[in-house]
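Here the complex is missing a single protein chain, while all its other protein chains stay put.
First chain written, first letter: the chains are A, B and C, and each begins at residue 1.
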Amino acid sequence: MEPKPTPPVAFHATGADIDPSDPYLATAARLTQEFAKDAIAGDQAGGRPDAQMARLKESGLLKLHIPKEYGGDGQPWSKVLRIVREFAKVDGSISHLFGYHFHWLSANYLKGSPEQAERFYRLSAENNWFWGNSSNSFSRNLVGRQQGKQYILNGRHPFSSGAHVADYLQVAWEDEETGRRCFAAIPATRTGITPLDDWDGIGQRQTGSGTVLFENVQVSGDELLVSNHRGPFSSISALVAQSVLLNVFLGSAQGALGEARVYTITQSRPWITSGFDKAVEDPWIKRVYGDLFIKVEAATLLANSALTGLDAAWARGWALTEEERGATAIVIAAANSYAGTIALEVTSTIFEVMGTRSATAAHGYDRFWRNVRIHTLHSPSEYKVRNVGNWFLTGQFPEPNVFQ
Amino acid sequence: MEPKPTPPVAFHATGADIDPSDPYLATAARLTQEFAKDAIAGDQAGGRPDAQMARLKESGLLKLHIPKEYGGDGQPWSKVLRIVREFAKVDGSISHLFGYHFHWLSANYLKGSPEQAERFYRLSAENNWFWGNSSNSFSRNLVGRQQGKQYILNGRHPFSSGAHVADYLQVAWEDEETGRRCFAAIPATRTGITPLDDWDGIGQRQTGSGTVLFENVQVSGDELLVSNHRGPFSSISALVAQSVLLNVFLGSAQGALGEARVYTITQSRPWITSGFDKAVEDPWIKRVYGDLFIKVEAATLLANSALTGLDAAWARGWALTEEERGATAIVIAAANSYAGTIALEVTSTIFEVMGTRSATAAHGYDRFWRNVRIHTLHSPSEYKVRNVGNWFLTGQFPEPNVFQ
Amino acid sequence: MEPKPTPPVAFHATGADIDPSDPYLATAARLTQEFAKDAIAGDQAGGRPDAQMARLKESGLLKLHIPKEYGGDGQPWSKVLRIVREFAKVDGSISHLFGYHFHWLSANYLKGSPEQAERFYRLSAENNWFWGNSSNSFSRNLVGRQQGKQYILNGRHPFSSGAHVADYLQVAWEDEETGRRCFAAIPATRTGITPLDDWDGIGQRQTGSGTVLFENVQVSGDELLVSNHRGPFSSISALVAQSVLLNVFLGSAQGALGEARVYTITQSRPWITSGFDKAVEDPWIKRVYGDLFIKVEAATLLANSALTGLDAAWARGWALTEEERGATAIVIAAANSYAGTIALEVTSTIFEVMGTRSATAAHGYDRFWRNVRIHTLHSPSEYKVRNVGNWFLTGQFPEPNVFQ
Partner (left out) sequence: MEPKPTPPVAFHATGADIDPSDPYLATAARLTQEFAKDAIAGDQAGGRPDAQMARLKESGLLKLHIPKEYGGDGQPWSKVLRIVREFAKVDGSISHLFGYHFHWLSANYLKGSPEQAERFYRLSAENNWFWGNSSNSFSRNLVGRQQGKQYILNGRHPFSSGAHVADYLQVAWEDEETGRRCFAAIPATRTGITPLDDWDGIGQRQTGSGTVLFENVQVSGDELLVSNHRGPFSSISALVAQSVLLNVFLGSAQGALGEARVYTITQSRPWITSGFDKAVEDPWIKRVYGDLFIKVEAATLLANSALTGLDAAWARGWALTEEERGATAIVIAAANSYAGTIALEVTSTIFEVMGTRSATAAHGYDRFWRNVRIHTLHSPSEYKVRNVGNWFLTGQFPEPNVFQ
């Protein structure tokens, strides 16, 4: 979104707080421009974003969050998530895949032994792996039978985002005997794994969030993630996931508003009875853009506040206390709920100030609404807002789980 | 509002960004507690907040923004406005008077000669003056006749906030012959000045925003404010005024939400068919508080962003460019509009989650809505939002005037 | 509210469906004009609306709903409630008292024997009685000791609307021994009854909804309401009460919007930067009035639909089935919730399109918001909306109780 006020005053929705010399953000900005070219076609085609994945790999950004000692760039979550936001301005799917890549990669650190964390970080950096998953927490259709140190997996998982283009997968299943939930990191090419390519969402259409079949898939003992750590930090991955989502929402809102702005300036006609020569002269058009911009700015400030919180909480590592984890959950829940709400409003309302001819499949502006609409369903705002309210009233933090 | 999450995560609506060692904020917090005792009675009585003014004078805070070289504390506008926000949590009138005191005082700097600026800063610091005004920009009923270097004023001004308790007044009038608007700083006790004490607003009831009569009031040449300066900085007082307003709105929202919270925790009964023992257990109550809290947090972040902008713009002084002035106007307009909208929502909605018995005159919770409702009328959100939208679309800044 | 489109098209918010030859509505319209003169003063003074009660008695309208065979006018609830709505356009208190008068009077029919129903209808018609109450369902502080056929009452009730000006009272208490809730109709002048005149609500200020003290108050056996009837019809009084409330809300919204319209046309100034000569030329002003009008019209249509339902349900009498009672409850809940929501929006928003000078205590426009704000708290919209949703989803009707 343009224009960007110069200092001393700056809006954050337009990225005024971005360090222009940051090489990662510069790379992301370049990629975003490239993704923009395929975004509408990708939305219509669904399936696999192969070209985009190739660009991502070439860019080196897949190592962004891997600690430097293991060959990565050692950048904080906030950097990852700013790039998630940037990509979402044009392509919600690649934004989603990029953010979750680090989510699944970091799961090795959170759920595995220190050796596993190191090994997967190092191998991922060396091989430029992309991480996907088949570990949906609602599904109970993947079962593992323990054989010595191995597990043999059979069944299926829905919502296996990224599995269609992943090098490595985070997988989760229930132990056949104990019912205990187990986790492992395995190659996506492991024999017996078949992504069905049946993702049929109304949005986020290249995330490959369909079903993965498992037929006698072997998981070796050193792939099984087992940690000696306990405590609040072990559930921080939920906060990472919620942060990915909220930045997809926010980037979608920013992207939609920015594209609408360009359309209104360059193509919209004034309403026939308005008495104006240009659409932008109509006080109605000004008001709607002003209103949406202010809300997107507010959402951005909340989101940035949440990024700061997540970075700080992550930096605390295993020393993170329950209270610190809870407070971080609250600030992220607030930002997530607000971003989702505003993104829905922006992505639907822009059509009113672009006009009839903007609403074609060729323009593809409706993809923003479809992306946000489907993506916000994964964790209802209602429950986030209640958690924030309950904390505000009583000081109680939500119970750590995969959604909060 | 409690609770305040500890670092690493912090909400700004609860003042988590306040430096606890700041002596001015500590004084303000103490005063706020004192003002809280009289706030409901003051709202009902209207008239003059004499006791509060006495406390303000004793506190030393009336010198807060006067530069150090003239005997003041040299604190930035953001400090003044944080205290405006703090006072508004309990008493919108004293908050308003305190904020505008510096607005009128700084007008000598903006509209007068360097000598006048220095003189009024110095005298104000020495004598602990409180500044009010009789200079409403809509009114054209005060006329001055020039006699040599003097002016003789006759007529009246409405909305003369603070005139009822001021030591010194900023006054404005039209020159009888030329129609030119003139400004001066004169003692409130000057012969011929009569505040009518006729302020009858539904809120902000101790601001004394009524009529002042002028009968043959003499203004001497060295009281007449005449500046050689021109340019964008000369209209920055509009941005100060809009910033006072927005922090009154925001503080009112924060105060109302905080008081409602305490009431709901300690006094509200669960709804009879809810099935809960306590009101705070009802998901409805949680949701409403969560929703309002998130919005107040967003408003706070926007407001803080505006404070940063105003400090930076003020620091540029007469070097301030049109673009810098314009960008500051936009960020303040956004924060002002959002704060007003949210404050109206919060101050009305809280009753629903407090319940029937909360809505008594004795509790006085309705003063928050009445204060915000009347105060937001002084500069319509509609036009601010349009200005933001117009800037977002075209990059054009609003024309500098007393409202933007 | 003006203007009223002529046939063939008519808005209902402006009363286009009113039969101009209806004598009761004509009387009500005349009374409304008279009540308008005292409404602001009454709001400020609180206490007893003696003059208004005198006018009501003179008007004969207190017999409106009494069946013709007992000396009344035999008009349906819809006629009563249209007049409640009419009065609320200027005076929420008298509107409330008038509506509840029939609620308490009809309680004799619903809770008493046929003989009691007839007796109280007949006596009320003959003596032009006004009915109030002291029977708040939340309070458990009034206890009755049975002595033979009599009861002796001791204790107190809050929210005893109308008790300060009533001739007769509906009272309720708990039997000291059994805890059973008992009802009676007794003279307001009965020895031992003392209204404390302590009503302190932020609105509905002349409803006298304060505390009534009972010291050894005797209730005779024939005053004790005991019915042989059971079944859905016996709880229809809840639907009457909810209908009174919703028409107070709706009338307040209609009255506020109508008064605002006149103010904007005759007194509002265009915003200083609007470029218009008159406020009504500003598209912003037009939009806000259009938006509020459409919502008030929608609320009126829902309310009228609810009136039709209530009349039909009442006409079914003791034959009313659970399903019919439930469906009526749903349609009234929907109308009540929507009317309350819109009334809050209208009564707050009008100030924005009237402007700064409208918000004075002398104009008294804020009474509309205060009246609606306090009155909507008596039965939360949240639970009504849930009941509607539950019915829509499952077909289940809410459990009959005093709120639904």
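To be clear about the criterion, a residue touches a chain if its C-beta (ideal position, glycine included) is under 8 Å from a C-beta of that chain, and two chains touch if they have at least 3 such contacts.
Because the structure is a prediction, the values reported are computed rather than measured.
For the options B:G155, B:P270, B:P283 or B:G364, the residue in contact with the chain missing from this view is B:P283. Between the chain not shown and the residues C:A26, C:A41, C:A54 or C:A315, the one that touches is C:A315.
The omitted chain makes contact with just one of the residues C:F233, C:F293 or C:F351: C:F293.
Mapped onto chain C, the interface with the missing chain covers residues 1-3, 5-12, 261, 264-265, 280, 283, 285-291, 293-295, 297-299, 301-302, 305, 308-309, 312-313, 315-316, 323-324, 326-328, 330-331, 334, 337-338, 382, 384-395. By the touch rule set out above, chain B reaches the unshown chain at residues 283-284, 287.
Where chain A meets the missing chain, the touching residues are 137-138, 159, 200-203, 269, 271-274, 284, 344, 348, 351-352, 355-356, 358-362, 365-366, 369-370, 373-374, 376-378, 380-383, 399, 401, 403.
The rule is short, and it goes like this: only the chains that are shown with their structure count from here on.
Between chain A and chain C, the centres computed from C-alpha atoms are 52 Å apart.
Chain B and chain C have Cα centroids lying 40 Å from one another.
Counting only residues that touch two or more partner chains, chain B has 382.
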